[in-house]
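One structure is given below, encoded as C-alpha cells.
Every protein chain of the complex appears in place save one, which is left out.
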Amino acid sequence: EIVAKIFDKLQEVFNDFVRIQSDPISSMSTEKFVNLPNCGAISTFIGTTRDNFNNKKVKLLEYECYEAMAYSEMKNVCQKTREKFAEIKRIAIFHRIGKVDIGEASVIISSSSPHRREAIEATHFAIDILKETVPIFKKEIYEDGTKSWKENAE
Amino acid sequence: EIVAKIFDKLQEVFNDFVRIQSDPISSMSTEKFVNLPNCGAISTFIGTTRDNFNNKKVKLLEYECYEAMAYSEMKNVCQKTREKFAEIKRIAIFHRIGKVDIGEASVIISSSSPHRREAIEATHFAIDILKETVPIFKKEIYEDGTKSWKENAE
Amino acid sequence: MTFDVTILLFGPVREIAGVDRIRLNVRPQMTSAEIIQQIVKKHPSLKQISSNCVLAVGQQYRHRDENLYLDTSTEIALIPPISGG
Partner (left out) sequence: MTFDVTILLFGPVREIAGVDRIRLNVRPQMTSAEIIQQIVKKHPSLKQISSNCVLAVGQQYRHRDENLYLDTSTEIALIPPISGG
C-alpha cells in the first residue's frame, strides 16, 4: 500500500510534466520529454487559435488562469489519464496564457506508450478532461472590437 | 461532377503532403504544413523505434519500400481519411526509410481540423490504414546479431 | 464568531467586479451556496454570472451544498465557466 503510493508519487514526479507559460509553447518540448526507448508511439494534440467563431473574425485570444489550482488540476489530468490507460509512460501538458495570436498553440499535450492505440486515446482523453476541469479562462477578441469570454461545451 | 473531381484533385495537390525520405523526419514540418488559420486542432502521431520486441533487445530498424507505390498508397491514405472525416483540412504523412535508431521517428502523421475530435480520430485512422496498405518493409536488427522482417498485425 | 477571508476572482467575474479579489465576512462553517450568496450580496453585479460559477476552496471544486470549514487563511476562489484548451 505504502510502496504503491510512493511509486505513484515518483511516477508523477518523473513522468508527468505540466507547465503554464506566457511564452510560445512547442511540441518539440513535449515530445522530447515523452520520448522513451521502450515506447513505440507518441501522440500529440495541439490546440491552436482559430480565426473565426460563428462567422465573427477573431483577432486574438487572451488566456488567464487560476495558476496554483490550474497546475494541480493539470496534474490530476495526468493521474486520471494514467488510471484509464495503464500503458502510458509519460505525459506532458503545456498551456499558454496571455495573448495568443491566430495559428499559435494555446495547449499542447503529448503522451507516449509502447503501442499506438493507448497513446492516441490517452492524449484524446487528456485534452477532454483538461477542457472540463482546469481553471483557465479564454477571452476572444474580434476584429470588430467586441470581446467575449468563452465557455467550454459540456 | 467534373467540378467535384477537379476540386478533389486540387484538394490533394494543395492539402495533402506525403513524403518518404532517409533523412530524419520531424513533427515541426508536418505540423507547420497542416496549421491553418481556420483550424483549431492539430493531431500528430509519431511512430518511434522501440528498444525491445518479445524480450529481445532491438539495436536498430531498417526500412525499405516500393517507393512509387508507397507514395501512391500514402496519397490513398489521405483520400480515405478525407472521405471518412470531411472536416479535415490538411494531412501530412512522412515516412523515413533506411536505418532508424532507437527513439527516432519512422513515421509522422499530422492532420488539422476546426475541432479536435475530427483531427484526433483522422490521424488515428490514417496510421491504421497506412499500416495496412503502404508497401514499406521493416527489418528489426537485434543486439544478439539476429534479424527479423516484421509483419504488421491485422 | 465571524472573520474575513479573501475570495479570488478570475476571467469574466474579475472583469465584472472590477477587482481580482474581495474580502468577505464569513462564519467558520458555511455551505458553498451560502458563500456565493454572500458574495452576490456584497457585489450585486455578480448576480447573473454567479449561477454559472462554482466555488473552489483549498484549490478544490466544491458542490453547492457542501459544508465548508473555514479559517482566515483558507484560499477561496469564485470560478466562472472554464474555457482552457
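First chain written, first letter: the chains are A, B and C, and each begins at residue 1.
Please note the rule applied: a contact is a pair of C-beta atoms (placed from the backbone, for glycine too) under 8 Å apart; a residue touches a chain by one contact, two chains touch by 3 or more.
What you see is a predicted model, and the numbers here were worked out from it, not measured in a lab.
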Checklist entry - Can you list the shown chains that the hidden chain touches? => result B
Checklist outcome for this item: By the document's definition of touch, the residue of B:C78, B:I120 or B:V134 touching the omitted chain is B:V134
Checklist entry - Contacts of chain B with the missing chain: which residues? => result 47, 63-66, 68-70, 72, 95, 106-107, 127, 130-139, 149-152
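Following the convention adopted for this analysis, only the chains that are shown with their structure count from here on.
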Item to check | Whole-Å gap between the CA centroids of chain A and chain C | outcome: 26
Next on the checklist: Suppose each chain is reduced to the average of its Cα coordinates; what separation in Å results between chain B and chain C?
Outcome noted: 49
Checklist entry - Tell me, which residues of chain A touch at least two other chains? => result 47, 127
Checklist outcome for this item: chain C residues touching 2+ other chains are none
